[in-house]
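Rather than the whole complex, this shows some of its chains in their spots.
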């Protein structure tokens, strides 16, 4: 998993029907974790812009969030409220 | 997922039989997301060249687009019509 | 798999219900393995901060640790006590 900040969101009116009802948030990984730039993740926990979140990627996002048949490869799965060694 | 621009397409007459009927689009990730260069994704939503799209990768592309037995590892799953924080 | 050092941890009070009870450790890959920066992994073996650990990523973390339905994409699966060629 990675930790990042919610910095925006994306709207797609025309999309795969299995995606309807999801929110697509843009995540900027923490600098200590940034081998990748921003990614788009669905929001599984009610995160808002500016919050620091935990993101799962790959089949874990799809299966772990009960969306087995959805074309989702990343999901916000927690809101970080404390940490050691994140910076 | 990542957001990118459709910049081209690829034609492969000789291909795996499970790929027949698909369109292979070339996607250039947005600069804020560009830790990878261009990728090829099948088109699940009717996207055209020049459009900004949402792309799912990995098993999510295959399973989420109802193509469980196809050798597909990336799919366009939405057309982006609005966003915050994409640049 | 990769080998890294446990350098911290993350607390997320609000999270996906399938994650409850897990510890989220921050791993810094050994320099010889560092094409990626720090990652977050659940702890499957009782590792502490400062220990050198073996980390599995992807579906291996989820399925290999008996957490098939959890949104987990990385897990500490061993504590390294000897090695050749790690540096």
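Going by the order they are written in, the chains are A, B and C; count residues from 1 in each one.
FYI, a residue touches a chain if its C-beta (ideal position, glycine included) is under 8 Å from a C-beta of that chain, and two chains touch if they have at least 3 such contacts.
Since the structure is predicted, the reported quantities are computational estimates derived from the model, not experimental observations.
Of the identical chains making up the complex, 3 are displayed, while the complete assembly in this file numbers 5 copies.
What we mean here is this: only the chains that are shown with their structure count from here on.
Chain-to-chain contact here is organised linearly: an open path runs through the chains from one end to the other.
If each chain is reduced to the centroid of its CA atoms, subunit B and subunit C end up 30 Å from each other. Measuring from the averaged C-alpha position of subunit A to that of subunit B gives a distance of 19 Å. Chain contacts: subunit B has no residue touching two or more partner chains. Across the complex, subunit B meets subunit A through its residues 1-3, 32-35, 44-46, 54, 56-61, 63-65, 75, 77-86. Considering their complex, residues 7-16, 18-19, 24, 26, 35-41, 49, 58-59, 61-62, 68-74 of subunit A touch subunit B.
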